[in-house]
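Note that one protein chain of the assembly has been removed; the remaining protein chains are unaltered in position.
Each chain gets a letter, A and B, in the order it is written, and its residues are counted from 1.
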Amino acid sequence: MRLYGIFIKNCLIAQMEFRGNFMMSLLVESVYLFAKLLYVLVVFRTDLHVDGVPPEGLLLFIGMHTVATGIYVGLFFTNFTKIPEYIKDGSLDLMLTKPVSLQFMASLRYVDLALPIPDILVGFAMIGIGWHAMDIPLTFLQLAGFVLLLIVSVVITYCLMIIPALLSFWFVQTSSVSEIANSVWDANNFPMAIYPAWVRRIGTFVIPLFLITNFGPMFLLGHLSWLYAGLALAGSLLLFAAVRLLWKHAVKGYSSASS
Amino acid sequence: MNRRRLYSAVFSMGVQHSMEYRFHFFLSLLGAAFPILVQYFIWTAVYRNSGQTALFSYSYGQIILYTILAGLVSKLIATQFEHQIADDIKNGGLNKYLIKPVSYFSYRLISFFGQKAIYYGITALLLAGIIWFASAGDLLELQAVRLILFAITLWGALLLNFLIAYCICASAFYLHEISYFFLITSLLINILSGGMFPLEIFGETVVKGLQYTPFPYTIYFPVNVLSGKTQAAAMYQGLLIQCGWILLFLWLSRLTWRIAMKKYSAVGG
């Protein structure tokens, strides 16, 4: 894991090289954040209650979604967009010859430090406001449960969002699959209670997308027991194992680019 | 005529390009559906919860119709050539066109239309289906005039959006790192055009203010012409304004590119 430290250090140095880019990344993510905040605007202007949760409570969900987005764009997004490139231009060849897990090298090599800043800041601010407004006690147990579910959501995010990138082992152009994945990602913006039951079931059990941003806030609001939190953890680990297998299978069929 | 043969070749190359990757092609159709679906559920929850018949002056049916139409229209008019143009400028690919007896502008416009031709056809079919469905469900009062005007404004919106994007591309001559810039502008333009939400959610003053910008005339205006929200008189007025914006941007794009080109040739690419 010392290697990961060096990755981060390298990325930091490289990003400091171009201050202009750094600011631009900040700006881009802020604009995206602005688009997300439009939903907050709609929620408050219509005084939306979902499942008895008032607008302030919904902030917990939107905030959680924003934090998860921040983590996604910071740790994973750059890598996942690069994997198809590696395959196309054959850079994967060189990585294959390194005595380090290829999946680790290819999927966690780059860390973007500028992109997640606005998301994480604003996201946690929203969670803070929601937490306070909903009179949720700030106990160790609550915090621990929330952090646990946050970790679960990071693991699930990794597993789900890497799948489009993996498809590029078989298909040349997969940008539209990633596009779909990214637009489905935004379905998480709201509590899953707004969706009909069948969508909720698919989103929880088939493609555990809703786990990413729903379980944390639901736990805080007392809608989720420890049992489910534990199940979510187990589920995420299982999913990780499945993705690992898929990766292995994909690499096996890899035929490097000519030249 | 030679010119016409050239442009039809460029056009068909664009079509082929979009067909080359079949998997990509079908999925991008699916990709358009998801955000619309998500918004549908959100609005459904909002209206069910508030119990009011109209929010932001839209009825439930109207807002759903708006969401679907705006989603389709914004997908239809979306430009994706910014990066290609920026690439041409940065890596000297532009020289290729400068020495050929083709205007870069027409080349881009035609190949853009070609790349989206299939998409257009399918979107048109979808639109027809939705319009028929909506009018059958009494959400939409089908008027021939509005349908015709919608078709016209949609073409206007296409052209206008192309011109705006083309103008923005000229900035690639000056800015170093351009891809971020395109991301920001395209997203902002989409929001300001009403591609995500009806502009009314921003409040009265913002809507008024935006009327003086070209953006609403790419998505917000055509959609509302069709849905019947725009009054008859305002429709014709809006059409005229849209034409005005197109002319202005045509002139502006010529101007910015001429200035930028001068600089480009001066440094020698």
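By definition in this document, a contact is a pair of C-beta atoms (placed from the backbone, for glycine too) under 8 Å apart; a residue touches a chain by one contact, two chains touch by 3 or more.
Convention: contacts and distances are computed from a predicted model.
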Name of the absent chain as recorded in UniProt (options "Cytochrome c oxidase subunit 3", "Probable septum site-determining protein MinC", "ATP-binding cassette domain-containing protein" or "Phenylalanine--tRNA ligase alpha subunit") = "ATP-binding cassette domain-containing protein"
Of A:14, A:41, A:151 or A:241, the residue in touch with the unshown chain | A:14
Residue among A:30, A:78 or A:91 that touches the chain left out of view | A:91
Name every residue on chain A in touch with the hidden partner chain.
-> 2-3, 6-7, 10, 13-14, 17-18, 89-91, 93-94, 96-100, 252, 254-256, 258-259
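Operating definition for what follows: only the chains that are shown with their structure count from here on.
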Separation of mean Cα positions, chain B and chain A [Å, integer] = 29
What does chain A use to touch chain B in their complex?
-> 18, 20-21, 24-25, 27-28, 31-32, 34-35, 38-39, 41-42, 45-50, 171-177, 179-180, 183-184, 186-187, 189-190, 193-196, 199
Spell out the part of chain B that touches chain A in their complex, as residue ranges.
-> 21, 23-24, 27-28, 30-31, 34-35, 37-38, 41-42, 44-46, 49-50, 55-56, 176-177, 180-181, 183-184, 187-188, 191, 196-197, 201-202
